[in-house]
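Can you read through this structure? Questions will come right after.
What you see is the complex with one protein chain gone and the rest in place.
Right, chain A next:
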């Protein structure tokens, strides 16, 4: 039975290392930032998830100490990876104003909310107009 758990832990470690490497190779190979963003946020998160699952199983089976730390780290990383990716993409869009011209029209007087802020409703009146333009 120990052999089976040892095999599972080893496979998880190898998968974790492999996916970390895949994420970083993607970071090197892909052509521009918005495609580069794709590789680390998915593959590397999966890679560190594999290492954490291996650690959890290893300490539960071989050291008899089931801890919640790995679950905490996994949950934290899986929650924060999309948020940081979103922030990086948004900052990239703001740094490169020429990307704004390639966007399709929204079909409304309001532009894309990443650049123009929230749409101004009738009730809020004129006061918010310059605020939206400033944003």
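Here is the rule we use: contacts are C-beta pairs under 8 Å (C-beta built on N, C-alpha and C of every residue); 3 or more make two chains touch, one makes a residue touch a chain; residues count from 1.
Just so we're on the same page, contacts and distances are computed from a predicted model.
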What is the missing chain called in its UniProt entry, if the choices are "Peptide ABC transporter ATP-binding protein", "C-deglycosylation enzyme beta subunit", "3-oxoadipate--succinyl-CoA transferase subunit B" or "K+/H+ antiporter subunit F"? "K+/H+ antiporter subunit F"
Residue numbers in chain A that touch the chain omitted from display: 6-7, 9-11, 13-14, 16-18, 20-21, 23-25, 27-28, 33, 36-37, 40, 44-45, 47-48, 51-52, 54-55, 58-59, 62-63, 65, 67, 69-70, 72-73, 76-77, 80-81, 83-84, 87-88, 90-92, 94-95
